[in-house]
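Missing here is one protein chain; the remaining ones are kept as they sit in the complex.
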Amino acid sequence: MKSIMSRRRGLAAFLLLLIGYHFTPYFVTNLYHLHILNLAGIYTLVVLGLNILSGYTGQVSMGQAGFFAIGTYVSALLMMNWSIPFWSASAMATVMAGLFGAVIGIPAMKLSGPYLVLATVGFGEIVRLVLLNWTPVTKGAAGLVGIPLPTVLGFVVTTEKHFFYLILASLLVGVFIALRIADSKIGRTYRAVCEDELAAEAMGVNINRYKISAFIISAMFAGFAGSLFGSFSGVTSPDNFTFDESVGFLCMSVIGGNRSIVGAVIGAFGLTAVSEALRVIQGFRLVIYGSILVFTVIFMPKGIIGLFRWICGNFSVKEID
Amino acid sequence: MDDRNVILEVRDISKRFGGLRALDTVSVAIRRNSVHGIIGPNGAGKTTLFNLITGMLLPDSGQFEIEGKPIKKVRPHQLVSIGVSRTFQNIRLFKGMSVLENVMIGQHVHTPTAVFSIMINGRKSRSAENAAREEALAALGFVGMARNVDQNVDSLSYGNQRLVEFARALAAKPRILLLDEPAAGMNPTEKQHLLRLINSLQQKDYTVVLIEHDMKVVMNVCSTVSVLDHGKKLAEGRPEDIRRHPEVIRAYLGKSDRGHA
Amino acid sequence: MQFFLNGLPIGAIYSLVALGYSLIYAASGVLNWSQGDMVMLGAYVGFTVFFFLKLGFISALFLAIVVVALLGALVQYMILRPLREREAPPINVVIATLGVAIICRNLALGIWGPDPQILPSPVSSRPLSLAGVSVTPQDILVLSVGITLMLILHSFLKNTREGKALRAVAQDRYAAQLVGIDPERSDAVAFAASAGIGAAAGILIAPIFFVTFNMGASIGLKGFVAAVIGGLGTIPGAIAGGFFLGVVESLAGGLISSGYRDAITFSLLIVVLWLKPSGLFLRKNRQKV
Amino acid sequence: MSKSSWWERFTVLVLLLFIATGVGAADAAQVLRIGVVGPESGGGAQLGLGQRRAIQMAVEEINEGKLAGEWTLEVFFEDDEGNPTKSASATNKLIQQSGVKVIIGAIHSSCTLADMVVTSRAGIPQITAGSTGASITQQGNKFIFRTAANDFLQADALIKYARDEFGFKKVATFTAADDYGQSGAKLLREACGKYGVELVAEPTYNNGDKDFKPQLLTIKDRGAEVIFMWGLYTEAALIAQQAQQLGVNAQLCGASGMAALKLIELGGEAAQGLILTQTFLPDSDHPKVRAFVDNYRDKFNESPIPHAAQAYDTVFIIADAIRRAGSNDPRKLRDAISATEGLELVTGDPNFNDNGDDIGKRLLITQIKGDKFEMVKFIKAGE
Partner (left out) sequence: MLEICGIKAKYGHTEVLHSVTLRAETGRITTLIGGNGAGKTTTLNCIVNILKPYEGQILWKGQEITGLRSKDIVRLGISLIPEGRHVFPRMTVRENLEMGAYIRKDANGVQKDFEWILELFPVLKERLGQEAATLSGGEQQMLAIGRSLMGNPDLVLMDEPSMGLAPIVVEEVFSVVEQIMAMGKTVLLVEQNAALALNLAHEGYVIELGRIVLRGTGKELLRNPEVEKAYLGL
């Protein structure tokens, strides 16, 4: 079975890369660079979930910032108001985001294309507006200040370097789970639902259940990422969760390569790095950023991972995602 | 007809699309272990009948029974558990997926979805996955596509795509298999192969319902043939009777002179 | 009553923007996320014509429509046609139009600066009182020009060769090719018409809401909501959806809570989508231009 | 070295590269690097770009006039798009990459709060010239200073003035649903209580809203005689216009956030008579103000917004602090800033309290007449 072999090879290469990445703090001593890597790591978690949702089941979401926000606020409020430890708060935030994912998944059963996009946009905006206006709980526009730092086995995570390892560990788990989902019966069924709902249904797939479950999974990824994000930033406010943020997540997923877990990682790191690198240009920075988006989707229709696959030709990177 | 021998009964089914009466009080009884052909000119309502049986359309009136049990408001995906699976007239494979993956989807209801086990790559999920793969490979082996498992379905010829779809429907382990023009796009060799497959299915305790244009196929494998025309059942009987049925000939040839053979 | 009337002018603007979405969606199946930024560019071009070329309001309106319409056609030919030729998935088209929006917005920021600009109203701003409710001449202007534009668009689609070709492409792209229509050209016409209508909307609201480089984001989103509520891809739906949204917003803001106004609007939208995905104002199946 | 693995060598190589590109380079003597964070694109771009221009101007003036003693100021700008995450990244970049020793910014309170996490960890003083959110200076963070106008004094002065001068009894507030607007709303509410006027309505709006008629109609129905706005000038101009259209006769008042000449331009006729508290008057005879406004107009061909004046002053505070500290050590710099006194600047005589708030700001009550603000009352600090 050739595919299994090349898949193993691809996975091994990818894991080797991650292990290499593990040593990053030894040579990236610039805290700013480390900070950006950490941020990219958190974004990657969101994009992993989104990739499963929009890449595998074809349900495009432009409201992912809403789930991200729910994760951030729920875990932050639990830690601040009830002194719940980080990991429990994070777990509850993840579950809460998942619940909202289920709620949004219900209309998604009936909707597709632009209608679903708009429903998710609406969801993201509703979340942001509620955070902004529900002042007694969310502190409104001022946001939450002094979100506690996470504790891992009694060790308080404080510096960028500490966060680097916490985020890296989360990322490894996240990538592993995403790969497992993508590479299992669930991922296969998602792709089938995306390719042909009718045929999938005729083969006994309960498409509604699968569509909702994809929303739940993506929401949980975003929710967990949100809980990390809150503690990482120390403060949070509705300004973090605008429509533009959701658009950014979607761009990462598509630019990296929709329907590819490795692509999600590449997209999140790549786009975060590009948008920081463009700081060199002061004036028309975002004009160039927009142009990059346009050119990529025209000339790399399958994202960066598609380009890799094309270059690698026979070496089937496709198999590892 | 012996009732115990009827596995699928269609009773007085009607369906309209706008002004068009696609099916008009059609009744068909399918006997266990038979190969039942449904023929008729284009637009006669054959595919509509399949779509109604599989729950993809809801009938305006009438009902279905499988093994004497009425099936009402059953969602399409639940039909597989009841024991019905189908192929499509315009091949509906999952593009961008491999042959094996396509057929493994057919196994969907027969393997557990062990969510937790999947996430940790546990033994339960691995054994389920292996079982699904074995079943899918067996189905592919049966239709003679075992060599192409890793190929993308896009790259197959029409005939082979039909075979993959056939294997996918078989992998769902149905009691009743609905085949919508399985021979369309097949060359004579492939058709022969298909005929053998359908015949051997009959011996394996399957019931096959078959929509087909190719009379050679129909005449060779079907034990009973129902003829639809403009939403109505025109005739039903053994193939050799049907081909001489004057109504059927008229339906197929219109009022034009057929010429002489 | 006052709330209801207040909703009408802004409703007319939403209708115009929604028309743009629907026209493009019907013709080419593309959801153009840069529609709102065409509104912004229209307002800026109008502003520039008015202040730097010192031409009147009417010529500003006219020139803005022409310039932005050309830009719309350019977007179709430069960006969407290559995407279609490469058979790019719909999500790539979404990202491409979002990219266009980002480019437009920040180019405008670079060219016209961050400060809001004002385009003076050609009519007096003194309110008139009619039967206890006050309306401004500008509101009346917005409504009348808006409705006129809708009528012009309607007649363009009904009576001109290009307009009919556009409808034909929208209804059946394949058959349209068979009678000799170039669908890419029709798409360009749809983009141009949508951008032109958007530009007109921009000029109309410029005296009321000012001109800013990021005005396109919210108005674009609202126009999209209006188009979907009315039934995406239909002309009457877009118009009805726009007015409906304008009035609902005004009522929600006035009677329930202004802070949650948009949240209410979006919740309503999700409910509408859930109950009637084909839009509020149209029978099922009755789709497209 | 004989046993060093490849990645150790690689690490050294990368480190050398970073040093070569000046990342870890030691500061050249007598240069103080200042980092500025603010929104130069996105919603608050007018504030961010106003801040950039004023700071650029101040730095040039200081360097030319050797006003910072032996020190030369070097300034680095970063855009945060009004997004707290990007703001924190930008601050990180300024500190780690550009090696700045003091940060000016940000403008959105949410961004400033996010930046403070970074600056306090790094031990770098941060001065915000724009954020007024109450929580910023109430955290006991010793590295944050604020040169924005003091909102408490403004709210207090406005309510008192409205009561004493016009005898208004029924008032309404109409505030932005952001940090700035909501802290203003709270202060106004407290001031109303203090001066015994009745607050009949407290509607809010979201930034970027265009239609304020529903809220204005509510205010009209409740019979408010005066409306206190707390937000930015674009919205204020729209509110003024729509109030006029709806026939709302209440007196309009606002605070320094909206005090820009652009307000007069955008608001047109409807903005006439609007009463504002602000920290400087563009038409004032005060020599500092004159010089600032004239230079700014010469350079950028437009009038400065109050925020620009505050940012401009902030650079002078830093110049003064570095001259006194004689070292660009962030801690010494911090101490020097907190000891600022006796400077006469465009918006007042800066003087920081224990929280880091500038309590030396001038406060003027002005009214829009024609195309300018006219002073109607001067309130000295601490009054």
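We call the chains A, B, C and D, going by the order they appear; numbering starts again at 1 in every chain.
Everything that follows uses one rule, which is that a contact is a pair of C-beta atoms (placed from the backbone, for glycine too) under 8 Å apart; a residue touches a chain by one contact, two chains touch by 3 or more.
All of these numbers come straight from a predicted model, not from anything done at the bench.
Within the full complex, the chain left out of the display is in contact with B, C. Although one chain is not drawn, the whole complex shows that of C:Ala165, C:Ala201, C:Val228 or C:Val247 it is C:Ala165 that touches it. Remark: the residues of chain C touching the chain excluded from display are 161, 164-165, 167-168, 171-172, 174-182, 288-289. In the full complex, chain B makes contact with the omitted chain through residues 19-20, 41-43, 89, 95, 152, 154-159, 161, 181, 184-187, 213-216, 218-219, 230, 243, 248-261.
Rule of thumb we're sticking to: only the chains that are shown with their structure count from here on.
Put simply, the chain farthest from chain D by mean CA position is B. With centres set at the average Cα position, the gap from chain B to chain D is 73 Å. The set of chain B residues touching two or more other chains is empty. Looking at chain C, residues 106, 259, 262 sit in touch with two or more other chains.
Going by the touch rule set out above, the chain pairs that meet are A-B, A-C, A-D, C-D.
Across the complex, chain D meets chain A through its residues 7, 10-11, 14-15, 18, 23-24, 41-42, 77-79, 82-85, 88-90, 92-93, 95-97, 108-111, 113-114, 116-117, 122, 133-135, 139, 177-183, 204, 206. If you check the complex, the residues on chain C that touch chain A are 25, 31, 79, 82-83, 86-96, 98-103, 105-107, 110, 217, 221, 224-225, 228, 232, 257, 259-260, 262-263, 266-267, 269-270, 273-274, 277.
Residue ranges of chain A in contact with chain B, taken from their complex: 1-3, 177, 180-181, 184-186, 188-189, 191-192, 195-196, 198-207.
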